[in-house]
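One protein chain is absent from this view; the other protein chains keep their places.
Here the chain labels run A, B, C, D, E, F and G in written order, and each chain numbers its own residues starting at 1.
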Amino acid sequence: MLRTETYTVNFGPQHPATHGVFRVMLNLDGERIVKAEPVCGYLHRGVEKLAENRTYQQVIPYTDRLDYLAAGLQNQGYVETIEKLMEIEVPDRAEYLRIITAELSRIASHVLFVGVYALDIGAFTGFLLCFRERERILDLMEELTGSRMTYSYARIGGVAADAPEGWLDRVEKVVNDLPYYFDIYDDLISGNEIFQARTKYVGYLSAESAVDYSLSGPTLRGSGIDYDLRKAKPYSIYDRFNFEVPLGENGDCFDRYFCRILEMRQSVYILQQAIEQIRETDGPIMAKVPKVLKPPKGEAYHEIESSKGILGYYVVSDGSNKPYRVHVRRPSFVNLGFLDEMCRGGLVADLVAILGSIDIVLGEVDC
Amino acid sequence: MFGKGLVKGLNVTWKEFWSKKFTVQYPDEQHTKPPRFHGKFQLNSDACIACGLCANACPNGVIKIESEKVNKKKYLTKYVMNIQYCLFCGMCVEACNKGALRFTQEHDMSQYFYKDIPLVFVDREAPKPDPETENKEKDDDKSKKAGKAPEKEGQ
Amino acid sequence: METCIYNVIAFYMLAAVILGSAVMIVAVRNIVHSVLFLAACFISMAGIYLLLDAVYLAIIQVLIYAGAVCIMIIFGIMLIRRADMKESNLFNKQTKLAAGVVAMTLAVYGILAGKTAWTDVTSNVPVPADSLDKIGGLLLSQYVIPFEVAALLLTVALIGAIMLAREVKADGDN
Amino acid sequence: MDLKNNEPAPSELNRLVHLAPLEKVLNIARAHSLWPMQFGLACCAIEALMGTNGPRYDLSRFGYEVMRTSPRQADVMVVAGTITYKAAPFILRLWEQMSEPKWCIAVGSCAISGGPFVDSYYVVPGAKELIPVDVYVPGCPPRPDAVIDGFLRLKNKVLNPKVVEG
Amino acid sequence: MDNKLDSVIKELQEKFSEIKVSEQQVVTVPVEQLTSFMQMLKDEYYMDFLTNVTAVDYPSDKNQNGEEDDEEDKGTMEVIYNVNSITEGYTLMVKTSVARQNPKLPSMFSVWGGAHFQEREVFDLLGIIFTDHPDLKRILLDDSFKGYPLRKDFQWVGGRK
Amino acid sequence: MSDWAGVLMFLVVAAIFGAGGIIASFVIHPRSKAKQKLEAYECGVPSIGNTWIQFRSSYFLYALMFVIFDVETIFLYPWAIKFQSLGSFAFIEMIIFLFILIVGLWYAWKEGAMEWI
Amino acid sequence: MVTISLTHYVMLSAILFSIGLFGVLAKKNAVSVLICIELMLNAVNINFIAFSKYITPADFMGQIFAIFVITVAAAEVGVGLAIIIAIYRNNLPVDLDEIDWLKW
Partner (left out) sequence: MLETIFIDIANWIRNLLGSAGVPALWNDTVMMLVKLTAIIVFILINALWLVYMERKVAGYMQARIGPNRVGPKGLLQTTADIGKLISKEIIIPKNVDKILFLLAPVLIFVPPLTIFSVIPFGKNMMAIDLNIGLFFVFAIASLSTLIFWIGGWSSYNKYSLLGSMRVISQMVSYELPMMLALLGVIMIVGSLNLSEIILAQESAWFIISQPIAFLIFFIAAVAECNRVPFDLMEGESEIIAGPYTEYSGMGFAMFFLAEYANIMIASAMTTVLFLGGWLAPFGLTFIPSWLWFFVKMYVVIFVFMWLRWTYPRVRIDQLLGFGWKVLVPLSLANIFVTGIGMYIYRALGW
């Protein structure tokens, strides 16, 4: 063969397709990728260390900033870990509110993913239309929590505030509207032949390697592995809802993408049930917890299914009011591990499609 | 059939082209903000008792409170929020049980200069205490520290 | 016999550009510049053709040479390794010898050209206007054999070139 | 980790010709065509760059929506997010590679001062340590309308450079 | 589900006499047996999914109080593995501890590919060396960064003025 | 004045227009100095290795085919113009001509010259 | 009166041809040699067209010849480049410096 020179191109850190400050060092031969080495850490903020100097409650706002696209899920993961550590029973209404925020967060995150993925593939309009729907969800969240992205809504033992008057109706309205918008995405993006040509049979990920590399979330399920913690090990009150876990077949970019679309529809379904059930649930939104939280000596590891995959919190307490050690198992970070293999032999354009389909968020990757 | 998706896509943008726009023309029109919106802070300095709960609750040590003891009561002399460090998480507002600190709907806090960013709510001299009561107090308070509100440790 | 002064000026200017860029093609050290001078040379040659009333030729000169051949040469250049692009077009050892040979050829040619009494055969018949029409007719009647041979030649060239380059692909899989 | 190495070179703006009236006209053009660089660091970027461009806030009304990825073509660097020590050199590099005239807006607590992470071992306390910042937009993240306010403030400054002197 | 896990742990205890099991079913394995233990988990108990790898620094009390650095540092570091089984649906937390002075343990990369990035992260932030790791270098921090920030004795200055 | 002089004028004026724009800009734009300003932009980090390298050009065969078929069009156009006045014999000749080339195209297709290498 | 005669064109073509020839002989780089061959072919074309205009303006023989020359030239470049690439490929594993005219 013509042994052409390979050359190295920095793809990122400032690059529109890396979704933040992420860098892939590409070894290219013409347009073919010989090697793609991810370089992360440009957003390493030392949250784990900072958490050691904050009280348990004060860590909550910091978890927002990890996965800033789905902060509700991050809050949930953290507080549930502490509740596990302290063995606190959370009142039902709070659980429902958490689920609603979590699922809304999941939809917001997935909607953003769909938009950004469309942008990566080159469809600008999809990106902005998705923002319209996201904007409506953010409105709801802002009404409930006061912030558009960084909610800090969950509290250890409950949630910060009850839903305002009429909020649930508004959520219901938006939630009922959403499937209509998903249809638009299907018409505009998923159904588009060019989009399919760009994403189908690209970035193949076999089920075995997906499991071996501990990939999780839609990335794993796109390869056909049925592993959703909400179903596999129901936490919180997910066992009360009826939903399905969408799976892909081929393990290519399109399946990973489409899994998310289907997952949003399932989330809508969960939300509808949750709203129905919360209407019948009255009661406090906070468990009885002491003002100063001092969990007993010990450790706890708790996993939830975030929008990107399995989000785990590992907390060690030494009995004081500050955690001794907090570790976050970030799905985005672990999912990146297989990037090189997926890209190898593809074209530069494929890298964009693959990277987009993993749906990383840099705050989470770099912690 | 190949091309169906392409036509459908064109149809979506075509419909979108004629449909109503979603834009709110800020700054001519204002966006509606919910009552809970975490905007600019506001301190009711009369209601504040300089208890320091807010400063304690804050994860990032944003709030600096100084107070002096005047006539048995803590008198707030300085209340500064270095909002350049703030997370707008609302923990301080939640902690204040006097309702002195609260969020407003105002969002515009942008500045040309770094030094203008902190919100200085209170920066004043303590009034001269009544000489009568002062003498009495002096002995009581000697040991207690007057002045700085308890600051967060470890920072 | 050209009489219009503008044509004379145009001829000299075009000739200067052609020869200047031809010299640069040979002289520059960077092969990419060489190719670009080649393109300039071709385009001004199209001007010469226009002076000679060969409109169709002028257009295809631009279309084929500047638009296609140059681009293919660029592809060829990009494919081949060089240590440094800036030093990619050097002379070999026989430069002096080559110069001698060329000088001799040029001299002989010049003498011959000067000796021939071209003017004798020059006629002043104006060129028919729609040359393209004529060319089409001629190609398909009088020159039909060369015409088909041209197709054959092109196909053979295509097949040959692909066969030569095919190994590029065959090995490409490992 | 040493920011000193990355000390910004003193900005030496000079011109071949400098005509005050011409400059005034050009300033009007500049003020109405601030092209931000497409460059997001963290959470704030979602709001400041994507949200403001989104259909609801629509920065394009002001003509500021032309996101250029290449710093050569951008006018405004919107530093939106946490700057870490690993990222600092390239931010500085991007800033230096932008063509004059250029401006910088620091969006969010992090870009202003390190924000929530100011105590961290790996966070640069604000963009001001690296590059001259023209407008600060506090918030965590600021609402898109606050970012628009920031842009308008910058526009004001470009139109009328005296506002910051007084 | 828990019963299943119980029986698994029981079986494991029989096979590896040196492991300790706490009340919360946390298994502590000595470093020497870690690889074979993990391989067994994967091969025989369908623990095919390594969710989490992390480590905690436990310096001896003396060090924690910031007193002089003792040469005979008795502190340890615990490395924690959380392993899931997708097919069986249970989770196991495995712990091992290494000496703080010379934290070294075999890499799990040969068992689970997912260990690759996570072990690199642990190395980066805590300085624990995983032998046989294919590409053990800093992942989040700069190469020029000194120290391991998640160790308890890490000293730094924040940027607050 | 001939049409071609007009074309020449267009060419020259267009070039002048372009040059004028650039020069005018050069006169009025401000300039500054910075250490890394003149380095190549590559997403903000220093570029690694040489840029003018041997470029694996999967495009070469495309260019080859293009040249061949481009030459073909210069035969086709004169024919197309005369098509109506020429007899059906010319049409058949052209079909033969095209057929020969289509064989080439088919060969190229078969050999994978149209696949991306 | 200054006029342009056939001699002018012939001389132009001759000089161009010579430059091309010199390049063919003196250049180290194979692609460069190919470029110079193109130059020579073009010089020939100028002659053809000039003759066509000055000698047989009515029957376009020169022009049609030139068209065929262009055809041949295009084919030549294609095959030439393919050959260069093929040679280059086959020799590469040996030693780059050996193939003097390909490495530049």
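Simple rule for what comes next: a contact is a pair of C-beta atoms (placed from the backbone, for glycine too) under 8 Å apart; a residue touches a chain by one contact, two chains touch by 3 or more.
Here the structure is a predicted model, which is why all the values come from computation and not from measurement.
**Q** Using the contact definition given at the top, list the shown chains touched by the missing chain.
**A** A, B, C, D, F
**Q** Which residues does subunit D use to touch the chain missing from this display?
**A** 25-26, 28-30, 32-33, 35, 54-56, 58, 60-63, 65-66, 68-70, 72-73, 75, 97, 99-101
**Q** If you put the missing chain back, which residues of subunit F would it touch?
**A** Interface residues of subunit F facing the absent chain: 1, 3, 5-7, 9-11, 13-15, 17-19, 21-22, 24-26, 28-32, 37-43, 47, 51-52, 55, 57-59, 62-63, 65-66, 69-70, 73, 76-77, 80-85, 88, 91, 94-95, 98, 102, 105, 109, 114-116.
**Q** State which residues belonging to subunit B touch the missing partner chain.
**A** Touching the missing chain: residues 6, 9-10, 12-14, 16-17, 19, 21-23, 25.
Convention: only the chains that are shown with their structure count from here on.
**Q** Need the graph distance between subunit D and subunit G over the touch network, please.
**A** 2
**Q** Which of the chain pairs holds the record for C-beta pairs in contact?
**A** C-G
**Q** Compute the centre of every chain as the mean of its C-alpha atoms, then state which one is farthest from the centre of subunit G.
**A** Relative to subunit G, the chain whose C-alpha centre sits farthest away is B.
**Q** Counting in whole Å, what is the centre-to-centre distance of subunit F and subunit G, each centre being its mean C-alpha position?
**A** Taking the average C-alpha coordinate of subunit F and of subunit G, the gap between them is 20 Å.
**Q** Scan subunit B for residues touching two or more other chains and write them down.
**A** 22, 59, 85, 87-89, 155
**Q** Of all residues in subunit F, which are in touch with two or more distinct other chains?
**A** Residues 43-45, 54-57, 60, 64, 67-68, 70-71, 74-75 of subunit F touch two or more partner chains.
**Q** Quick one: in the complex, what on subunit D touches subunit B?
**A** So the residues of subunit D touching subunit B come out as 55-58, 61, 109, 112-116, 118-119, 126, 128, 133-140, 142-143, 145-146, 148-150, 152-153, 157, 163-164.
**Q** Quick one: which bits of subunit E touch subunit A in the complex? Just the residue numbers, please.
**A** Those in contact with subunit A are residues 24, 26, 48-52, 54, 56-57, 80, 82, 86, 89, 91, 93, 112-118, 121, 125, 138-142, 149-150, 154.
**Q** Applying the document's contact rule, which stretches of subunit A touch subunit F when the two form their complex?
**A** Residues of subunit A touching subunit F: 2, 4-5, 7-15, 23, 25, 29-32, 347.
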